[in-house]
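Removed from the display is one protein chain of the complex; every other protein chain stays in position.
Moving on, here comes subunit A:
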Amino acid sequence: MFFTYLRRELAGRRRQTAIVAIGMALAIALVMIVNSVASGVRDAQASVLQSVYGVGTDLTVSQDPTPPEEGEAGAGPGRFEFGADDGTSTDDSTEISQSRLTAGFGSTTFDASALDTVADLDGVEAASAALSLTNMTFSGELPQFAQRTEGEPPAEGDTTQQAPTGGFDGAGGSAFDVNSFSVLGIDPGGAAVGPLSAVELADGRGLEASDAGQAVAVLDASYATSAELAVGDTIDVGGTEFEVVGTVTSTSADAATASNVYIPLGLAQSIAGLDGQVSDLYVQATSSDRIAAVQADIEEALPDATVSTQADLAASVSGSLSTASTLIANLGLWLSVAVLAAAFLIAILFTIQGVTRRTREFGTLKAIGWSNRRVVGQVAGESLVQGLIGGAAGLALGLAGIWVINLVAPTLGGSATTGTLAGGPVAGPGGDGGATASGPFGDRLADAAGSTTEVVLNAPVTISVVAIAIGLAVLGGLLAGAIGGWRAARLRPAEALRSVA
């Protein structure tokens, strides 16, 4: 009787069933899409972060840069000094070039003993240190000044001035170029956690424990392409020639790795004049629930350090990815809540209206012996099925919406703002921009902003998304059914019959 009555009621009151189901379907589809897109944005953020911080890094430790004291020079490459015999001279010009390796823009170095301090803490599974550096190369062409000193100086009263020659324009001019790339000194044997844990070998080999102290380098593949370098070539880092032994790419699609060049930590420290110094620690906790405790312990052990968790790092992701994240978190969430509340309200109001309209019907059923439980069960059952119809339609609509989003596949740009803001390491410039910056400031600004990574938004359909749709449908149906049933249960048969007599 229950199912016959239920089927007849839903079929007989098609308009009400359709309105309730459509309302529920729209709300459920919206919640599904928002949830799925939010999940996609989180994945994209993780992808951006992974390209910078590596896989498995739960915490990073760095130190806020301190502004230079009055009269003290700021962090920078220092002065490029050339002696009289430096450079390669031709007939009428001299070509000069010099590289300097300095601490990365926005990062502060601290004593490497912090690594042991952190590694010894309870709850720390693995830790590694890195030194973030910037290699600045100053190169240019000068006129051959020696020409001016040859022969006698012009005689007094001689008004015929000899025209200048040489230089890049043949008229005594000079041209300079300043290039830079990011360098990360890493422990060559400690790839379990740290920036190289999220890379794939594109060519050659990675850094190995036996490379400690050796002048070997691994290059970001996209940087290597732009700099026209390959395995077997050499690269000048701070005036030392390093042999390129491998190139790496990020495991994330379209993402650059954390730095342009990776070299053994010890050699990086000695070339940069930062012996015993590091700029970042990468820490992996034994389990995710220990992260907060490990963070507190590190902050206690290293009072000057800035300790960032993945959650903190996620906040550092900027660009359109950040905008999407904010949009989902604010507008998407509240829109879903509002539509869901409206759908539930519609379902409840229609159920109450239905019970009111069917007062005589329920009064009659009670008069012929139907118990309250049977009447309430009938009302709740009808609402539940309406909710489930809406849920099924919402599931289909939601899946269609997610399919459309994945078909359009919007691209979001994200950059992990590092250094002073997030306390993380300085990220290398992504792609060609950083490597070919024509001046120090553009490159250093690029460093400060972090690497921009283009990520295609993929909205995943997970079990939780489907469970949310079904759960909301059941919840909406039960809620409407419970309220409608409560109204029906309160009907006294005599009053219900009298009201229509």
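The rule we apply is simple: contacts are C-beta pairs under 8 Å (C-beta built on N, C-alpha and C of every residue); 3 or more make two chains touch, one makes a residue touch a chain; residues count from 1.
By our rule, contacts and distances are computed from a predicted model.
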Chain excluded from display, named as in UniProt, from "Putative ABC transport system ATP-binding protein", "Sarcosine oxidase subunit delta", "Nitrite reductase (NADH) large subunit" or "Carbohydrate ABC transporter membrane protein 1, CUT1 family": "Putative ABC transport system ATP-binding protein"
Identified contact with the non-displayed chain, of A:42, A:290 or A:360: A:360
For subunit A, residues in touch with the removed chain: 1, 4-5, 8-9, 11-13, 360-361, 363-372, 374, 492-494, 497-498, 500-501
